[in-house]
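A single protein chain has been omitted; all remaining protein chains appear in their positions.
Residue numbering begins at 1 within each chain, and the chains themselves are lettered A and B in the order written.
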Amino acid sequence: MQRVNHDIVSSIIFIFVAAFALWETRGLSEMSYVFPRTAGIILLVCSIIFFIKSIIKKEDKKAFDDINKRKVMVMSLGMIGYLIVIGLVGFLIASIIYIWAFCFYLQRDEKEKSNKSKMLHAGITAFGVSIFFFVLFKFVFAVPLPPGIFFGG
Amino acid sequence: MLEFLPDIISSLTNPINLLLMCAGVIAGIIVGALPGLTATMALALLLPFTFTMQADTSLITLGGLYIGGIYGGCISAILINTPGTPSAIATTFDGYPMTKKGKATQALIAAAVSSGIGGVIGGLALLFLTPLLATLALRFGPPEYFWIAMLGLTMIATLSSGSMLKGLMGGAVGLLISTIGISPVGGESRYTFGFSPLQAGLELIVILIAFFCIPEVIGMIESKIKQKKNKEVKKERGVARKLFFYIIKRPILVIRSSIIGIITGIIPGAGGNVAALLSYDAAVRFSKDKKEFGKGKVDGVVASEASNNAEVGGSLVPLLSLGIPGAPPAAIILGALMMQGIRPGPDLLEEHSGLVYTFLVAFIVANVVMLIFGLMGSRYVGKVISLPVYYLAPSIVFLTIVGSYAIRNNFLDVALMIGFGLLAYVMKKVGFNPAPIVLGLILGPIAERGLAQSMLMAKASGNTFELFFTRPISVVLIALCILSIVGPLLSTIFRSKSKIDEEIQG
């Protein structure tokens, strides 16, 4: 199977990013565009060189081979989910849910532990970490924490 | 100065002052170690409480907090690759690899020792060289800012492990994202897409967490094979003593780093992050085994920590001599002085010499206190990292969320942190190191302001060349830039040549 070369793909993405950044500087005054335009041109030139280089010298890199794709996906989606839940129910509850769920999920390879004790340990961590830092930030440092739509904090 | 000795001694032997100094240092270390809580924020929180204190007590407490806060940043940098304060950014380069090798305790001790020494050197400079350094600070105008940013950017060569081209691209991306928001000189909104919260630009700490921490957290859990017991922290006896002598035997490294820190400190607008980056770069360039850097070399940690703590002293120079804060935390100390009814300005040293000298001596003492606490703490803090990944990873994600929200009380920052973090993970996988991107982001605003302001100055004077290329400090900086670009090239040419010679002879 022909693999997609990551270098080619990333160089094309960067060419687009640079072109877009340059396009966006239109209509600005000289003092506002001089710097982003310079940086954009550098990026464009480097990306084009990189593109040519990666076409000439095709290296078959397997960037994502040695990883557990599923775990990485779950972890990434988990962070996004965490974010959404914070927006809904506020920081403290979201954090307890998130840490609990992920401490449990990440223990799946621990064969010698029973599900019940995994659940328990994850729960202790979740409550311990969340509440400790919540109190520390909110009451000691008086730093506000993200509130949700439905709950204050 | 000697005539104030009785004042100084009576103030420093006052148990309340000493107690509050220690409390300040400890609180600073804790705040500094938590990403998102900065020394600036901690100082601001403490400010109202200092209102009722004596002037000297207030300054001593705030000074201790400031010192502790800058040092504390290295703890999270070493343990979880997340600079607790931006100043600790260069500490991640070698500190985190040391942790991965199971040498977290060594890295922490090295950081504590070099921070202490750097801080004391910075304090001594503050005590004896303030008037001299103040004149130097005034010599930095827009062109000099531009060149110092350029000098920093030549570091891309040092930082882009692997492909130089990818490093340059990363740097350019960093510069571009630094321009998001209202243009500093032109005053127009850029790249906000009509979205008003973006007018303020991206917050450095948020991006630091995204680019350094999130990829590492995902990296912790990504492997297919079951995690073996996580990197046990090796126990060794007498590590502290060994490292102390290791550092003492490298006076040039420590002194050079401290000087870079002090000079960067006195320039308002360039903070501890720039100091640490420049000094790390210098350490790599002057080292015989360059290849070892970035893989867990103690010297990297020493260079970064000595300089960012020396920077603290430096940043107080313009404050005490000119009334201009050299860094955001110094701005709060200025606020504290104003609340005490003391107007910092050119006359501060003359009008309040007793207080200023007491503060300066206390500042040096506080650095020693920090060193002691740092050493004591290193033994225990390092153990955190030997917790199993399944507890550690979600807890770190939790902390990154708190940190990125707390910095500006802005939920958008949390979303940006996660978004950029996932992007950074993918980019790292395809060979784009986060360091050059962050470098571009840190130096972008300094370079842009320097460039645009210089252009306006040149427009008025009608002589661009003179402005950019003939001012004395600019000339020095340009020479350093050229050296740092050409140097590595020359050495490769030289090396390959000597190889050829060997071949001919052989």
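Just so we're on the same page, contacts are C-beta pairs under 8 Å (C-beta built on N, C-alpha and C of every residue); 3 or more make two chains touch, one makes a residue touch a chain.
The rule is simple: contacts and distances are computed from a predicted model.
The subunit not displayed here is recorded in UniProt as "Tripartite-type tricarboxylate transporter receptor subunit TctC", chosen from "histidine kinase", "Rod shape-determining protein MreD", "Tripartite-type tricarboxylate transporter receptor subunit TctC" or "Carbon monoxide dehydrogenase". Listed residues B:M155, B:L322 or B:L480: the one in touch with the omitted chain is B:L322. Within the set B:Y71, B:Y96 or B:F140, the residue that contacts the chain not displayed is B:F140. Mapped onto subunit B, the footprint of the missing chain covers residues 40-41, 43-44, 47-48, 51, 137-142, 181-189, 192, 194-197, 199-201, 203, 268-269, 318, 322-325, 328, 331-335, 338-339, 341, 343-347, 408-410, 449, 453, 456-457, 459-462.
Everything below uses one rule, namely that only the chains that are shown with their structure count from here on.
Rounded to whole angstrom units, the spacing between the C-alpha centres of subunit A and subunit B is 24. Taken together, the subunit B residues at the contact with subunit A in this complex read 31, 37, 41-42, 45, 165-166, 168-169, 171-173, 175-176, 179, 183, 185-188, 190-191, 214, 217-218, 221-224, 226-227, 389-391, 393-395, 397-399, 401-402, 405-406, 409, 411, 414-415, 418, 421-422, 425, 427, 429-432, 440, 444, 447-448, 451-452, 455-456. Within the complex formed with subunit B, the residues of subunit A that make contact are 6-7, 10, 14, 17-18, 21, 24-25, 28-36, 39-40, 42-43, 46-47, 49-50, 53, 61, 63-64, 66-68, 71-72, 75-76, 79-80, 82-83, 86-87, 91, 95, 98-99, 102-103, 106-107, 109-110, 121-122, 125-126, 129-130, 133, 137, 141-146.
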